[in-house]
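This part shows chain A:
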Amino acid sequence: MNAMWALIRRDLTLSLRQGGGVGTALGFFLTVVVLLPLGLGPDQALLQRIAPGALWIALLLSVLLSADRIFQQDFEDGSLEILAMAPLPLELVALAKAMAHWLSTSLPLAVTAPLLGFLINLEPQAVLPLGLAMGLGSVTLSLLAAVGAAVTVGLRRGGLLVSLLVLPLYVPVLIFGLSAAGGGPDLATASLLILLALALASLVLSPLAAAAALRSYLK
Partner candidate 1 sequence: MDLASPHTGFVAAAYVISALVLFGLTAFILMRDRRLRAEAEALDHQRAKDAR
Partner candidate 2 sequence: MQSLANPARFLKIANAVLPWVWAAAALSLAAGLYGALAAAPADYQQGETVRIIFVHVPAAWMALFVYTVMASASAAAIVFRHPLADVAAKAAAPIGAAFCFLALVTGSIWGKPMWGAWWVWDARLTSMFVLLLLYLGYMAIWQAIDEPHRAAQIARIVALVGFVNVPVVKFSVDWWNSLHQPASVFRMGGPTIHISILWPLLVMGLAYTLLFLALHLVAMRSEIAARKIRQLRIARIGDR
């Protein structure tokens, strides 16, 4: 446990010092949110209808774009090999790194996204449910991004491949995330529960898959 916290702290410190973490993701996020009204026109009713979806998509893309930070650097400079030999199981290493990514990138975005929703005329009563859904969903998004990152860590041009691999996995999160924000209270509750289930399932499965992939590259 201590080892995991140490690893999370280390990754957080690295991402803070090096930048390219929250900054880049937030910048990309803002770009999408600002360009959308420009691209779609000033029709406020239209913007209000698409606002939750647009925010979710911006979140998905931002997390996806920052995914390779999870393992790439440590793989390239040999730290990952050392971590693999440490007493902490590689699965927990993967989990710790995914959680660090969540804390540094996905969660901050998920929290600020609904607040920035006013830029695209998000209706005020959707802010809280959307925030909750995104907060829950962001856990799954980071964990799945970690799987994609692990599977492509040793590849030269892994970028496009990560998107191709992870986007199908993101579809259910997006669908339930949207119905959590849009529907009535019953639908929203059910959707949030399913998002919770997805997060819990990913918490177990993602480290297993990521560690298996990493082992294959570290041999």
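How these were chosen: all candidates are chains of the complex that A comes from, given by their letters.
The criterion applied here is as follows: a residue touches a chain if its C-beta (ideal position, glycine included) is under 8 Å from a C-beta of that chain, and two chains touch if they have at least 3 such contacts; residues count from 1.
These figures come from a predicted structure and were not determined experimentally.
> Only one of these touches chain A in the complex, so go through 1 or 2 and give me its number.
For chain A, the touching partner among the candidates is 2.
> Which part of chain A faces candidate 2 closely enough to touch in the complex?
That would be residues 147, 151-152, 154-155, 157-158, 161, 164-165, 167-169, 171-172, 175-176, 179, 194, 198, 205, 209, 212-213, 216-217, 219 of chain A.
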